[in-house]
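The complex appears here without one of its protein chains, the remainder shown in place.
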Amino acid sequence: MLEQSPLLTREKVLRDPIHDYIYVQHQVILDLINTKEFQRLRRIKQLGTTSLTFHGAEHSRFTHSVGVYEITRRICDNFQRNYPTKEAGDGLWDDSEKLVALCAALLHDIGHGPYSHTFEHIFKTDHEAITAQILTDPSTEINQVLAGVSTDFPAKVASVIQKKYPNPQVVQLISSQIDADRMDYLLRDSYYTGTNYGTFDLTRILRVMRPYKGGIAFDINGMHAVEDYIVSRFQMYVQVYFHPISRSMEVILSHLLHRAKYLYENNRLGLEDSPKLLIPLFENDFSLDDYLQLDDGVLTTYFTEWRQNTDTILSDLAVRFLDRKPFKSIKFDANTADLLPDLERLIESAGFNPEYYTAENDSYDLPYDAYDPTKDKPRTQIELAQEDGSLVELSSVSDLVASITGKVSGDRRFFFPRELLKSEDDLFVDIYNQFRTYINNDNLIHPKEITQHDN
Amino acid sequence: MLEQSPLLTREKVLRDPIHDYIYVQHQVILDLINTKEFQRLRRIKQLGTTSLTFHGAEHSRFTHSVGVYEITRRICDNFQRNYPTKEAGDGLWDDSEKLVALCAALLHDIGHGPYSHTFEHIFKTDHEAITAQILTDPSTEINQVLAGVSTDFPAKVASVIQKKYPNPQVVQLISSQIDADRMDYLLRDSYYTGTNYGTFDLTRILRVMRPYKGGIAFDINGMHAVEDYIVSRFQMYVQVYFHPISRSMEVILSHLLHRAKYLYENNRLGLEDSPKLLIPLFENDFSLDDYLQLDDGVLTTYFTEWRQNTDTILSDLAVRFLDRKPFKSIKFDANTADLLPDLERLIESAGFNPEYYTAENDSYDLPYDAYDPTKDKPRTQIELAQEDGSLVELSSVSDLVASITGKVSGDRRFFFPRELLKSEDDLFVDIYNQFRTYINNDNLIHPKEITQHDN
Amino acid sequence: MLEQSPLLTREKVLRDPIHDYIYVQHQVILDLINTKEFQRLRRIKQLGTTSLTFHGAEHSRFTHSVGVYEITRRICDNFQRNYPTKEAGDGLWDDSEKLVALCAALLHDIGHGPYSHTFEHIFKTDHEAITAQILTDPSTEINQVLAGVSTDFPAKVASVIQKKYPNPQVVQLISSQIDADRMDYLLRDSYYTGTNYGTFDLTRILRVMRPYKGGIAFDINGMHAVEDYIVSRFQMYVQVYFHPISRSMEVILSHLLHRAKYLYENNRLGLEDSPKLLIPLFENDFSLDDYLQLDDGVLTTYFTEWRQNTDTILSDLAVRFLDRKPFKSIKFDANTADLLPDLERLIESAGFNPEYYTAENDSYDLPYDAYDPTKDKPRTQIELAQEDGSLVELSSVSDLVASITGKVSGDRRFFFPRELLKSEDDLFVDIYNQFRTYINNDNLIHPKEITQHDN
Partner (left out) sequence: MLEQSPLLTREKVLRDPIHDYIYVQHQVILDLINTKEFQRLRRIKQLGTTSLTFHGAEHSRFTHSVGVYEITRRICDNFQRNYPTKEAGDGLWDDSEKLVALCAALLHDIGHGPYSHTFEHIFKTDHEAITAQILTDPSTEINQVLAGVSTDFPAKVASVIQKKYPNPQVVQLISSQIDADRMDYLLRDSYYTGTNYGTFDLTRILRVMRPYKGGIAFDINGMHAVEDYIVSRFQMYVQVYFHPISRSMEVILSHLLHRAKYLYENNRLGLEDSPKLLIPLFENDFSLDDYLQLDDGVLTTYFTEWRQNTDTILSDLAVRFLDRKPFKSIKFDANTADLLPDLERLIESAGFNPEYYTAENDSYDLPYDAYDPTKDKPRTQIELAQEDGSLVELSSVSDLVASITGKVSGDRRFFFPRELLKSEDDLFVDIYNQFRTYINNDNLIHPKEITQHDN
């Protein structure tokens, strides 16, 4: 069945710093943008605590979502112009797939909550399940708009996002190792952080993309542009997304929510500080509508109220989060992990409850998408199409990509209050001195390990 | 007296999309950035409702404030390198003024609240007075850091921001027709909106700036760069800052806060919806600390709570604001203002309370800074220094600048619910049809005025 | 008759710094680019002596020509997508005009010689006439490619460039106050000089362009973008194109060619220095093929040979041009023009032949395109289309544009050897001292005029 949505009499545009303009041509796209569920994305930062490290990166999930839509739109237009299907099964592009692709692109992040990773961890929510629910639950404005196209359209769009849609081209546009989602966030996050690690040649990549039976491939003469994209992505991870300060602020956020939940469950949060909109989450009994009330501002508003809470751990953590007082951290590995209890003991001696004032965090949790077909959940590999149409896999022709293929990346860090690095003479000065013997060149070490060298 | 602050052993940098890096060299600057009052600026958008028109412009007052600091730092460095004073009164740059200039630059917006213009209008607050209070009240962390330099340093910094400081060079760095504040926001707002109207040649302008006895002048060979800056500023006002959609959202915000205040004062807001952090403002009895709890998120959190309020005007306006459902608007002028009551009557007939569903708004309220020495509050004019040292005023040598000098700019608009433009057949269809006869080419007209033309 | 050219099986692209890619879709466009006449444009700088002031601006007429083509292509695509004609005379876009528009855009500068303005002045050539000749003379590769479309196609393309083509939309795409030619050179010259005065919002302008019966108009909501373009153009003229150093180098070039021609005509150029490829020009008896042999390198090669010429004026001017030793200059006007003979006399006393070592040059010769319908050759005015389709003229709604409408811009300068400003004590020191009394603040003055002022 061919889904259609009326075209606007004249296309509308949204000004965008990354793509110059976002072109909206279908009434349904405009209507989706105007739903309350989509507008809510304006109040959720794309990068969570990263803006506390890179102050420019305060952009919201709204901007990213319209960007993913726009890249998808450009790809579909290119496919239709250059690779239109002539007969079923010829592996070329069927333009009746465009609308489902555009809607899936626009809505792929609709289920995200504030500070997603941390929030999900504490409250056991799942943004992917919620995305599907928002699309298919008749109570949402999103669902009502989608259902206006056809009764099974909401489920279809959801199935693209869930990678269950039968046409692999549509699925790979939205979810693959080089998809519209990743392309937009690399460029956007680069732009807003003011770094340039994430830049790559979008125009050239869009130009060399082409549909084939199994999904989407890239002309081999665009190999280096794809390679450059992979390297840029790697660089953004290690330089921006894995930044220790942002992770430190996430640690504080996590401990803060954890403490609040604990106090609530033990009736110690205080009536004054009743966080109305969070209570359904604390109760672990929340509706979709409850969930959709939440945004970054709701959390920080309650944190502001908690600054004066009588529980000193809660109020102290709220202050650390709102006033940006990150924990410090050091790297550790299998060889030094056994020293962590020593450190926790020292930290406790200095007056900090280790449960709320220390953390281990590895950036492997934010998985790096290196390609590896041998994994349990093998990723769709990136295929390059040669002149004669045959395909070769990217890492087989690129040394650069091969070097980072299948390898996890990132580091493991131990977080602790910066007070431990104080040098002032106070009650705990001996503890501080002892603590510092465990640290060298940003690494946890066995205290005896420090070696001499001359510069 | 020469204020000094220890230099950091190594300068720190903040990554910034506009200036690449912000260089922090003094301990006091680092300490000011780390205060709770300054960190709060991260939670207040620089452009308020403008991000609802230009979705990329979600940057905060924090990013702008460090940008103004950075431009000021570069100017001071240039002055010290090229125009150091040799003897008192020679009109050259005295580098002992640097620290007060840098602190004033960093802190010039510290007193802003959320959605400042609207907020101040409803709650009769004054961000300039609050700025001075934050600097000079011993309860603030800002004051404590400044007082560490010298006991009268907080007052000195405040006097720069209040334009009362004796050295006009320092004052004009922060407040004049071409100052570090304006230069940063034009570039920054351009970058984040994704328009390029606000770009100008910052490097060249910094290069041609020079101190003189009366303040700051510009080498005449940089005249066209200054001209370009003035034109860019004009363009940003008419294209971005005065955008009807943003003003429409401000109108809704204003009506919403106004309604909430009214309900509160009449005990009709509902216990459930007690907006704890706003109550001191509703009571018109708030401390500096109360004020400093507020940010954009606090407002939108209460708006979220009000979505379900039993007062339908409050809940409807909250929905319109959160879900971005702007009013429509048309231009009017002295010749058509007499028609506004007609329109209000029609709007009321269609079921909308005109007090909360219409507004007149002119963008002259957001004054355009054209130069005019004949005004009551004459602005410091822009002086160009010729080869032999004599000064000429900018508009006397630039036709472009002369063309916009002393003229107000902007338009007057009447705002109304978009429902009035509905074409569907419903109860009010006659009202809608009548309403539309008052509108032509975005202007309010006398209904008979429409003339024929062929294209 | 509908001209057609086969489409390439797959479009080809040229990488371009301004437009990212130039998209070539027709075989005839590819063939035109590959002609010898078009490739020759690679060896002629777009901005002549401007690269001696702005060293980055070394780009050729080739890059500009493909850029004009690309902008035209985008406009045609937009017109076809949004404003396709439905019946003859409806004022909308007839896509069968596309090919002639594209060819005219690509070839509009094909007749330019090296350092056009100066060259034409000395040798009485006319690049517009030569352009027409290149298109219509069967000896050229350009003509052969065009004639492959249809026998009258070469003449048609020529008539577009000559503004005689019946469809005003096609003519205005290439030649009007806001056409593809101007739009490309402003952006390109800005980029290569490294200034940003010429930037404007190309995407937005392309978006608001629309065909109408009388040519091309712009949606009124894009008024400020058009205004910004006009101001940018003005800025580029006064800041870049009229730069005194570039004009000074043109003066030297002109005197150098003039001297060579004079020596040639008087048999004093020397056999050794016979400038083979220039002789037909010196003889004023040259074929189209002779003309097409010339490029920037041919001129500088002969200048290099002339460095050693026995005529000291010729060799000195060659050295000044090749080694970039510009004359100095001052502004003068009607009030001071009577002093120029005094200066020339002083210059002659210092040992310089005024015919070859001085010049008057006004930048009005490089006309600024302000709009003025009252002129002898009225320009096509810029029309803005209102919501209801009626048109208003740009300067009637833009104060900024009105301020520069109909006014000439630029200055008149007198050029002289920089030696006259020497301060060293040599034979001519009295002359130098006397000379300097005529100069103040970059202006020619009556020696008594200097007034005192304090700074």
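Labels for the chains are A, B and C, by order of writing; each one numbers its residues from 1.
Definition applied: a residue touches a chain if its C-beta (ideal position, glycine included) is under 8 Å from a C-beta of that chain, and two chains touch if they have at least 3 such contacts.
Values in this document were obtained by computation on a predicted structure and should not be read as measured data.
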item	value
Touch criterion as defined above, residue of A:Ser65, A:Thr195 or A:Thr336 at the omitted chain	A:Thr195
Residue touching the undisplayed chain, where the options are A:Ser274, A:Thr310, A:Asn335 or A:Ser390	A:Ser390
Contacting the left-out chain in the complete assembly, out of A:Gln235, A:Gln308, A:Gln381 or A:Gln434	A:Gln235
Option from A:Glu87, A:Asp285, A:Asp399 or A:Glu424 whose C-beta touches the chain left out	A:Asp399
Touching residues on chain C - with respect to the absent chain	14-18, 20, 34-36, 39-40, 42-43, 51-52, 54-56, 58-60, 62-63, 66, 191-195, 272, 276-277, 293, 295-301, 304-305, 319, 322-325
Residues of chain A in contact with the chain not shown	91, 195-197, 199-201, 212-213, 220, 224, 227-228, 231, 234-235, 238-239, 385-391, 399-400, 402-404, 407, 440-442, 453, 455
Residue ranges of chain B at the interface with the undisplayed chain	10, 13, 20-21, 82, 203, 207
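Just so we're on the same page, only the chains that are shown with their structure count from here on.
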item	value
Taking each chain's C-alpha mean as its centre, the one farthest from chain B	C
Classification of the chain B:chain C interface as same or different, half of numbers criterion	same
Inter-chain centre distance, chain A versus chain C - centres from mean C-alpha coordinates, in Å	50
Mean-CA-position distance for chain B and chain A (Å)	32
Between chain C and chain B, distance of the C-alpha-averaged centres to the nearest whole Å	42
Residue list for chain C, restricted to those that touch at least two other chains	none
